[in-house]
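Note that one protein chain of the assembly has been removed; the remaining protein chains are unaltered in position.
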Amino acid sequence: MLVEIQNLRIQFPTPNGLSDAVRNVSLTLRQEKLGIVGESGSGKSLTARSILRLLPSYAITTADTLTFDGIDVLRANEATLRAIRGTRAGLILQDPKYSLNPVMTAGAQIAEAWRVHRGGSRKQAEQAAIDLLAQVRIRDPARVARAYPHELSGGMGQRVMIAMMLAPDPELLIADEPTSALDATVQAEILRLIEDLVSRRGMGLILISHDLPLVAHFCDRVAVMYAGRIVEELAASELIRARHPYTRGLLDCLPTLSHKQARLAVIQRDPSWLET
Amino acid sequence: MIDVAALGVRFGETEAVKDVSFQVARGESFGLVGESGSGKSTVLRVMSGLHGDWTGRITIEGEVTAPRRSKDFHRRVQMVFQDPYGSLHPRQTVDRLLSEPLLVHRMDNIERRIMRSLNEVSLPALVRFRYPHQLSGGQRQRVAIARALMAEPDVLLLDEPTSALDVSVQAEVLNLLSDLQQARGLTYVLVSHNLAVVAHLCDRIGVMQGGELVELLSSDDLRAGRTKHLHTAALRELSIELEEPEANP
Partner (left out) sequence: MIALSREWLLSEAPASRAQAAWVRRYRGWLQFRANHLAMVGLITIVVMIVLSLAAPLIASQEPSAQNLADRLAPPSWQHLLGTDELGRDLMARVLYGGRITLGMVVAVVLLVAPIGLAVGSIAGYVGGLADRVLMRVTDVFLAFPRLVLALAFVAALKPGITSAIIAIALTAWPPYARLARADTLTVRHTDYIAAVRLTGAPARRIILRHIIPLCLTSVIVRVTLDMSGIILTAAGLGFLGMGAQPPLPEWGTMIAASRAFILEQWWVPTIPGVAIFVASLAFNLLGDGMRDVLDPRQR
């Protein structure tokens, strides 16, 4: 079991006392692709980040179990966590513009990530960086290695980011809305790339997004979150048989090319969804 | 009503928009799709008057628009931006944001108009004195739409109005846009990379690639797959593939 979460609860202090951002969430992940879907504020990013304990310091996290490969993340010390973050588990964020160092070339950043985790000479690291860039299907890896982040397009930047995360050969990849800032075409390419790399390397993947059909397309299992809870968890192939009205709503509210709709269905939120 | 003829825009050495021409009738919705860098947003910015350096001819309601627009032009043609977080002044309340167009165009009944427009975009009166950072993404985009409609324009230019929003909110905003169009007889020009969104809202669609308008077709033709250009067909195929959840192997 790569990740095991039992009864996770994340709270934030507000002027009116503690407020639950995530409650009663249980998830497990093997070497598979899990999608977490929900709208902004549903707690999907918080849940994924809690696995690496990357939450703001004022967040209060409790759980019956929160383990990464058997390591109790909640009780682990900083050194253990550092060994997990970036080495055994990589995180890809929405906008590569903010995640890449603007004054270092793409190649140097990947090489650095590679050397920190693997050691080896500068020459070896440079070669490894170019290899990694080729693995994320960049056509001219040597040229991109010499480029600075501002010289790269959004899709290219995201590929560099993925190459950097792959450098230490992690077991888990968390992709937090990795393509929301990108075009439909580039989005599909990047997600296909992630899916392919994860399958070939036998990694675990957590893909976070607000687009349910898209996530279902690239994942084995999907967990739908609403207001901090998991309202439904099902195999991606079972999606058309989803029972929860919220999951149904997420599927029905999308405009589609296949047929014409006068109006789009709007999700009618039911207070009873919050009772579980 | 809108006639864009041989529009060209250069950014230094690169030609961002090459010889783009299209017409939009009154009360119609026209969509421009394409990938980023295809020049679709540049066309919209030129039409709105934000970008002044272009060649060609843009006629709106028989009036040939000069690079420098008149105040009346800005009353009649308004724009909604992609990012509702960036398009609202961070230090102004909703009240202030909505009253600004009224003050600029010296319109009366400010109090009543603001209340009516909040109602029109289904925002509670409570948000009137809130700041943008106190609102959700969907609420902000509603405020941006309300602001664009304050001065009672005829044409609304929409630059990816829903791509920064959650899918659940996107449906609400798209429905709102259809309702407003019906109620006010607005003319829309919508730019998006999402084919389904464009096809949902627009009757006619222009496909852009590399700064050129490669195909003009109706949304019915697009749905039915009656495409002429390869790029249009590729975009359509991808869009259909990704929207079908059951297509997963």
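Going by the order they are written in, the chains are A and B; count residues from 1 in each one.
The working rule: contacts are C-beta pairs under 8 Å (C-beta built on N, C-alpha and C of every residue); 3 or more make two chains touch, one makes a residue touch a chain.
Everything numeric here is computed off the predicted structure, so don't read it as measured data.
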item: Omitted chain's touching partners, listed by label; value: B
item: Candidate in contact with the missing chain, chosen from B:Gly86, B:Gly185 or B:Gly225; value: B:Gly86
item: Residue in contact with the excluded chain [from B:Arg147, B:Arg204 or B:Arg223]; value: B:Arg147
item: Residue among B:Asp95, B:Asp179, B:Asp221 or B:Glu237 that touches the chain left out of view; value: B:Asp95
item: Which residue of B:Lys18, B:Arg75, B:Arg184 or B:His229 touches the chain not shown here; value: B:Arg75
item: Residues belonging to chain B that touch the chain removed from view; value: 48-50, 69-75, 78-79, 81-83, 86-93, 95, 100-101, 104-105, 126, 128-129, 144, 147, 151
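Here is the rule we go by: only the chains that are shown with their structure count from here on.
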item: Residue numbers on chain A that touch chain B, as the complex places them; value: 39-41, 153-154, 182-186, 188, 210-214, 216-217, 236-237, 239-240, 249-251, 253-261, 263-267
item: Interfacial residue positions of chain B with respect to chain A in the complex; value: 35-37, 136-137, 166-172, 174-175, 178, 193-197, 199-201, 219-220, 222-223, 234-236, 238-248
